[in-house]
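Missing here is one protein chain; the remaining ones are kept as they sit in the complex.
Letters are used for the chains, namely A, B and C, taken in the order the chains are written, and counting of residues starts over at 1 for each.
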Amino acid sequence: MVRFIIVRLIQTVVALIGIAMLIFVLVRVSGDPALMLATAASTEEDIQQIRVNLGLDKSIPEQFWIFVTDVVKGDLGKSLFKKRPVTEMIGTALPNSLKLIIPSWVLAMVGALLLGVLGATRRDGFLDNGVKFIAILGQALPGFWVAIVAVFIFSVTWQILPTSGLGGIDHYVLPVCTLGFFVLPGMMRLVRSSMLDVLDSEYIKLARIKGLSERRIIWKHALRNAVIAPLTVAGMLFAMLITGAVIIETVFSWPGIGFIIVEGVLARDFPLVQAIVIMVAVFVLGINLIVDITYAYIDPQIRYQQT
Amino acid sequence: MADILLEGRNLKKYYPVTKGLLQRTIGWVRAVDDISFTIERGKTLSLVGESGAGKTTAAKQILLLEKLTSGDIFFEGKNVYKFSKAELKTEYRPRVQSVQQNPWSSMNPRMRVRDIIAEPLVVNTKQTKEQIRSRVAELLENVGLAPNQADYYPHEFSGGQRQRIAVARALALNPSLVVLDEPVSALDVSIRAQIMNLLKDLQGQYNLSYLVIAHNLATVRFMSHSVAIMYLGQIVEYGDAEEVFKHPLHPYTRALMSASMLTLPEDESEEAQPIILSGEMPSPLNPPPGCRFHTRCTEAQDICSKEIPGEVEIGKRHWVKCHQSSLR
Amino acid sequence: MSEIVLKVEDLHTSFFTRAGEFKAVDGVSFYVREGETFGLVGESACGKTVTGLSILRLLPEPAGKIVGGKIILDGKNILELSKKEMRAYRGSMISMILQDPMTSLNPVYTVGDQIAESVRQHQHIQDSKMVEDQVISALRLLRIPAPEQRLHDYPFQMSGGMRQRVVGSISMSCYPRVLIADEPTTALDATIQAQYLALFKDVQKKTNVAIIFITHDFGVVANICQRVAVMYAGKILETAKTSTIFKAPKHPYTIALIHSVPRLDRKDDRLYSIEGQPPSLLNLPPGCRFAPRCPDVMDICREQQPPEVEIEEGHSVSCWKVK
Partner (left out) sequence: MQEKASDSETTAKPVVSGLSRRARIMKRLTFIIPVVILSLIIFVAIFADLAWIGLPDVGLAPYDPVKMSLPDRLKPPFWDEDGSTAHLLGTDKMGRDILSRLIFGARISLSVSLLVILITSFVGTVLGILGGYLGGRTEAFLMRITDISLAFPPILVAMLLAVSMGPSFTTVVLAISLLGWAPYARLIRGETLRLREMDFVAQARVIGTSPFRIMLRHIFPNVINPLIIIMTLQVGLLIITEASLSFLGVGIPPPAPSWGNMVNDGRNLVDTAWWISTFPGIAIALVVMSGNFFGDWLRDKLDPRLRQL
């Protein structure tokens, strides 16, 4: 098991370098960083000066080396717009985002698990069609539109929930639900189809032969196997969650990283945007690692094979 | 000397077992561990044994689907591993064909039967569309199918019919040797007989040599001229089929025959008591020392676990690898 | 003669699909005595597995339904049992072993847990020590070496033969009255199969369980069954003692089938083979199901289904040629 974690750690580091390279090349190829850093007022010499201290005159590998060492040291440059080190701005915004992402992730997982399993076990029943309808609706309605409509109904007309901003519990209800709704349908379909596959298997037939109750077969035998498949895609769903977070934070002007990155883009605040993208990459890879470890924990075959 | 078409000499195929971060090789699965055999022109040699015996691995080496760890394959006296790429393409590959076990996965479901049978011709020869079309029709008739069925897709045929199509494909390039990997084990009893008769007729008609991989001894006795009994990567008994089946010498051969014999409980005479082996098939990663069968052998003596038995020649074409004193 | 444990009377099971009604089992009757092994033998899609599933009432929902007949276990027609009562029967009164040991065990639970589960379910023992003893005795019944350690193993750590023994321990852990074995040795090698069948006979001697053995392999039938029924396209064509089936079969299909099995004890030049293909269960021929392929077919065979005739004690045949 330990060896399995070490292997995965190394792969994660390799992946991180890969992403850093991707971002490094992407930025250099798609525009001239110096121009991006220059404000409207800066003259030709200023831009030349920026190029020098950015080291753009050096060779690409050297530039990459400087880029990587900066990243490792945590010095991601200053925000053009707020004149403050970027890491400081992220520091304040990240906790707010987490306060939004974690609860909606939990809501989505629990919801998906429950509805997925119920949908699979009562095939073509009322509940199953209901679950399918939510899944289709959820994947069809664009998240930002759902958010706006939700605000319109709950905040504007019924006035029971605040329209935006951070605050007490009631501030959390709408953003968390709408964000959860981003991920719930996808995960639910996965759990449902994985559950259906497991229920067709021979060992479930043997469990029935043993005379176990349907409830026990579903929640003890089938569920544990059925959870393995969706876990492999949890990484992808997490990406959808972050995409959703950026949108939800914009609609609810929730002061998280999503909010400041959108502002950063509109203000062409290049260092801020680049820093956030890198930070998210690290975060995503971390989540992938955690998912793989839980994956190994649940499926004994992987746990034993790797040691 | 009979006309030898193909000879395998001291064939070995080891699969590396890797572990650790850098995938260091820590051991070898000795799937095929030094086996030698000959296939005569127009005759059938069967490799018989249970799972893990290395039969299919041996077949893969003959079909050059994998590279041997060591040993040589001689085709009509010439060492195949010394063939150039071009020679392989003209001299060896078209003349050695195969029929696989599972009729449901041995054909591309997206191709019509016509294209499936024609593919060997299209890939290896410069024949025109018309020549190939007539050849396909002729092949379909040879295997007992109607030429107009050439336009259907594989899923429109039963298991037995698909094996006939697989045989037609194998015959397309007029091969000298056809490797049959469990040709009938996926079929029903009644259909199985049809295909085995067909294979035997075609052997007579085209003087084909067969290398048959099987685990059902009765099928092997019907098909084979000579037989090699394999256990855990090695040949334990080899010889003329009738010789081996009439006087099985190796305890494993006897156990295998007893397990496959169709005897009613009341017909079991005293000496022909069924032989029931104990224990499980050892792992090929670290096979038992000395004679690999000693852990399950009913006649095991202490020498068996120490020395590897040599080949003991019995009849003119019958040898066995066993320390049994009765053989001396 | 021990008393009859299970009697199946005129069982009809069909699959209702978009393509129509598949008559998988079309009027099957047989019985099995205590301590006896009754063979259900036949080629693919002849309905033998569906018969087994019907007895356990585990047909795939919603398409599979039992449309007729009775299944009497110890004098009680289990088709009339409620879902709950039937569930109590499964595992305790009737049990089943499936074909492929590689997929019959749940990969994420240990072997011990999976046996303990049916012990707790049916024998209502809650004390874990007593449960573990039952588990170990079940493993020992199937002669699994070092049961105390092996019960902590996961299925993937065991060979096919050993796993099939574990499945055997699960099904025998509550000492059922009837055990249905659906091709338990087909996925095993010849010598492992011989080992398993010998073990099966030993278990039967010790527990006196009635076994319905479903197979397509005549070697297995000869080895383990006392009485045999030959099935074809959803019907039983002939039922007799095993030796009679091998030595003096009466139905043309049985004769042809036995004849086309390659023999190890002699060298044949050509094998007898039955022409044609088995009929599709969707549109079955009106008369005798085997008529299209039967060498001794008569006109009446094509029009009417032959009645089942008992030509001698325990030997019945459904064929117009046999009076």
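Everything that follows uses one rule, which is that a residue touches a chain if its C-beta (ideal position, glycine included) is under 8 Å from a C-beta of that chain, and two chains touch if they have at least 3 such contacts.
Predicted, not measured: the structure shown is a model, and the values here were computed from it.
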{"item": "Omitted-chain contact residue, chosen from B:Thr38, B:Thr56 or B:Gln324", "value": "B:Thr56"}
{"item": "Residue of C:Ser2, C:Thr17, C:Asn77 or C:Ser128 in touch with the missing chain, whole complex considered", "value": "C:Thr17"}
{"item": "From B:Pro120, B:Gly239 or B:Gly290, residue that would touch the chain that is not displayed", "value": "B:Pro120"}
{"item": "Selected residue (touches chain absent from view) among A:Leu9, A:Leu114, A:Leu141 or A:Ile160", "value": "A:Leu141"}
{"item": "Hidden partner chain, residues of subunit B it touches", "value": "50-51, 56, 63, 65, 88-89, 93-94, 96-98, 100-102, 104-111, 119-120, 123-124, 159, 169, 173, 182, 185-189, 215-216"}
{"item": "Those residues of subunit A which, in the complete complex, touch the missing chain", "value": "11, 14-15, 18-19, 23, 26-27, 30-31, 33, 36, 124, 136-137, 139-145, 148-149, 151-152, 156-157, 190, 193-194, 196-197, 229, 235-236, 238-240, 242-243, 246-247, 250-251, 261-262, 264-266, 268-270, 273-274, 276-277, 280-281, 284-285, 287-288"}
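Methods note: only the chains that are shown with their structure count from here on.
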{"item": "Inter-centroid spacing, subunit C versus subunit B (mean Cα positions, whole Å)", "value": "32"}
{"item": "Residues of subunit B touching at least two other chains", "value": "none"}
{"item": "Residues of subunit B defined as touching subunit C within the complex", "value": "50-51, 158, 160, 188-194, 196-197, 200, 215-219, 221-222, 242, 245, 255-266, 274-278, 280-281"}
{"item": "Interface residues, subunit A side, partner subunit C - complex", "value": "201-203, 205-213, 221, 224-225, 298-301, 304"}
{"item": "Partner subunit B, residues of subunit C touching it in the complex", "value": "43-44, 159, 161-162, 189-195, 198, 216, 218-219, 222-223, 242-243, 246, 256-257, 260-265, 267-268, 270-274, 277-278"}
